[in-house]
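Coming up: subunit A.
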Amino acid sequence: MQNEILLEMKNIRKEFPGVVAVNDVSMDIRKGEVHIIIGENGAGKSTLVKMMAGLYKIDGGEMILEGQEYKPANVLDAQRHGVNIIHQELSMMQNRTVAQNVFVGREPVKGPLRMVDNKEMNRQCRELLEGLGIGIKPTAMVKDLSIAQQQMVEVAKAISTENKLLIMDEPTSSLTQKEIDNLFRITRQLKAQGTSIIYISHRMQELMEIGDRITVMRDGCYVGTRDADDIEMRELITMMVGRTIENVYNRTYNEPGREMLRTEKLTGLRFRNVDIHVCQGEIVGFAGLVGAGRTELVKAIFGFDQAESGKVFLEGNEIKLSNHNCNRAVQKGMAMISEDRKTEGLFINMSIKDNIVQACMFDKFRNGIVKNDVVKETAEKGVKELKVATTSIEKKVFNLSGGNQQKVVIAKWLATNSKLFIFDEPTRGIDVGAKSEIYGIMNELAKNGAAVIMIASDLLELLGLADRVYVMKDGEISGEVSHEENVFTQEYILSLGIEGGIAVEQQSSPTPGAGPQDCGKGGEHAAG
Partner candidate 1 sequence: DDSAEPAAASAAPEATKEAAAPEETAAQTSAAEGETDQDLVGKRAVLLVKKLSSSYWTELEAAAKEKCEEYGWTMETLCPVTADSNEEQIQLLEQSLLDPPDVYLLAPADSEGITPAIEKINEAGVPIINLATKITGEGLEYVTFVGVEYYDIATSAAQALVELLDGKGSVLILEGTTGSQTSTDIKAGADDVFAKNSGITVLDSQPANYQRQEALTVTQNLLQKYPEVDAIFASNGEMALGAAEAVRQAGRDGIRICALNCSEELVQAIADGKIAFTADDVSWKMGEQAAVAAMDYFKGVTMEKERMQDAVIVNEDNLSEYKAKYGIQ
Partner candidate 2 sequence: MTNAKFRNYFMKYSRLLVLILLVIFFSAATKTFWGPGNWGNVSNIVLQQAPFTILLAICMTLVIVLKGFDLSIGSAVALISCAAGIVLSKTYNPWLAILTALVLGAVIGIINGILVAYVEVPTFIVTFSMQWILRGIAMVLLGGRQIYDFGPTFRNIFTSSRYTFLLLMAVIAILMAFLLSKTVFGREVYATGTNQDAARMSGIRVKRVYITAFLLNGLIIAFTSVLYIANLGTAEPIIGENFPMTAIAATLVGGTAVSGGSGKVSNAVIGSLIMLVLTNGMIHLGVPSEWQQVMIGAIIVLSVTAERGMQKISVETV
C-alpha cells in the first residue's frame, strides 16, 4: 500500500500578479504516507497545497487523484474528494464557540425542520477533542483561547471528516511539546488508517521524527524528494537554501551589563508575583506550557495590558503602572514583537513601508511632519537588513508569506532605537534560513548592549540562544536556569513547567534515529 499513488501533480504552475509562486512542480503523494514539504519562506509551499485543497485554481498543469483528473472547484469540492487542509494562518471565527468552529459548514441537523443540533454538535466535538487529548470545552469561545489552543482546534476540525489526504500547513508553529506529541500520535493513527498526510513545517527536527518522504521546494520550483531515512539534516538544509548553514544558533555569550528591567511581585490577570530581571547584553528566555501566562506578562511589562500590582523598573527607574502604556514603553526604549502578528503586529492592508515606520515615527519626526524620503530610506534599510523577500516596499503586507510578514514586524522595531527587545514567539512559521537570520539579529542586539527577552515554545531554541531561562507555570515563575548550569536541558525545564514538579510521563526526548542533528549549541545542550 505504501507505494500506491494517491495524488499526482504534473507540471503545476501558479502565478500571482508579479510573482510565479509555483513553477512547474511535479510530485506525487503515496497512499498512507506522511509526506513532508519544506522550503524557505515564500518557496511556494502554501500555494501548492492550497491548489490541492481547492482554494486556488491552477494556472497550468494537472492533478490526478486516484487515477482520475482532479480539479476541485472550491474547498467544498475538495473536501468531497477527501482532501482537507489545516491552514498556516489561523482563520477561526473568534466570536463563536469551539464546536461551532469545528463543525462550521456541516453542522449536524435534526428533525423535519433541519434544526441545528447543538447538543449533538457539542457532544461530537467533545469526543473529538478528548481523542486529541486537549481539554478545551466545546462551548468555550475561540477568542478566549490561546493561539496554540486555537491551532489544536483547527486540527480537530480537519480530522473530524473522513480524509484521503490531510494537509497540515505548519500546524506546530505555536504548539508546545505536549501538543506536538499529541499531534504526532494522531498523525500516526491517521497514517495507520491509510490517510495520506502532507506536512509542512520549519521545525527541522520534527520532519525526521514523523516524515516518510521529504520534498524540498525553492523559489517556487521543485528541488527533489528524498526518503526521510536516507537523508542528513545538513543535506536537506542545503537543498532548501542553496547553501550550507553551519551553526543555526551562533550564540556568543556576553558579560551581562547594567540591569535593564526588573519586576517585583508583578501581578496581573493571568500571572502572579513575578520577579524577574534582565540585563544588558543578555538574552533571557521564557519557557512554559500553553497558557502559562508568558504572553500576558510581557504584554503587561510593555504596557499593552494593565498590571494590577507590583513594580516594574526600567534601568533602575520605577515605571508607574497606573499610567503605563505602550507609548511610554516605546518612548523609554522597549520594543515588542508580539506573538499574534496578524492582529497585533501588522497593518495587514498597508504597505511594507507604512508598516515599518509605524513605531519610529515619534522619534524620527519630532516636529510631527513626515518626510517621505526618510520613510522610504528606513523601510528600504529594514527590508534589506532582514532580507524581506519582496519586489517593492510598496507591496501590501497582506501579499507576503508568513515568514516575510514576521520579518516586517521585526524590521519595524529595529527601526526604533530600542534598548529592550521582547520577542514573543519570534520564529513562528519561519524557515531555517530566516530563523538563523533572526537568531543572528537577536545575538547582534545582545552584543550591542540591548537586553532581549524571548518567549519560545520550541525549547531547543531557548536552550540554543538564551543566557538564562525563566520557566513559568500557571502564571508564576516556577524556576530559573542559567546556561552555565548543567541542568540547562529540555527535561529539566519541562519538569519545572509541568504540574506536579518532575515530569515523568512526558515523552520529551526526540525519538532515536531522527533526533536533532547538531544544529548548534542548543542541540548539544539538549543532548547532554
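We adopt the following convention: contacts are C-beta pairs under 8 Å (C-beta built on N, C-alpha and C of every residue); 3 or more make two chains touch, one makes a residue touch a chain; residues count from 1.
The candidates came about this way: all candidates are chains of the complex that A comes from, given by their letters.
On a predicted model such as this, the values are computed, not experimentally measured, just so you know.
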(request) Looking at subunit A, find the partner in this complex that touches it; the options are 1 or 2. (result) 2
(message) Give the list of subunit A residues in touch with candidate 2 in this complex.
(response) 17-18, 302, 304, 325-327, 329-331, 336, 338, 343-350, 354, 357-359, 361-362, 365, 368-370, 412
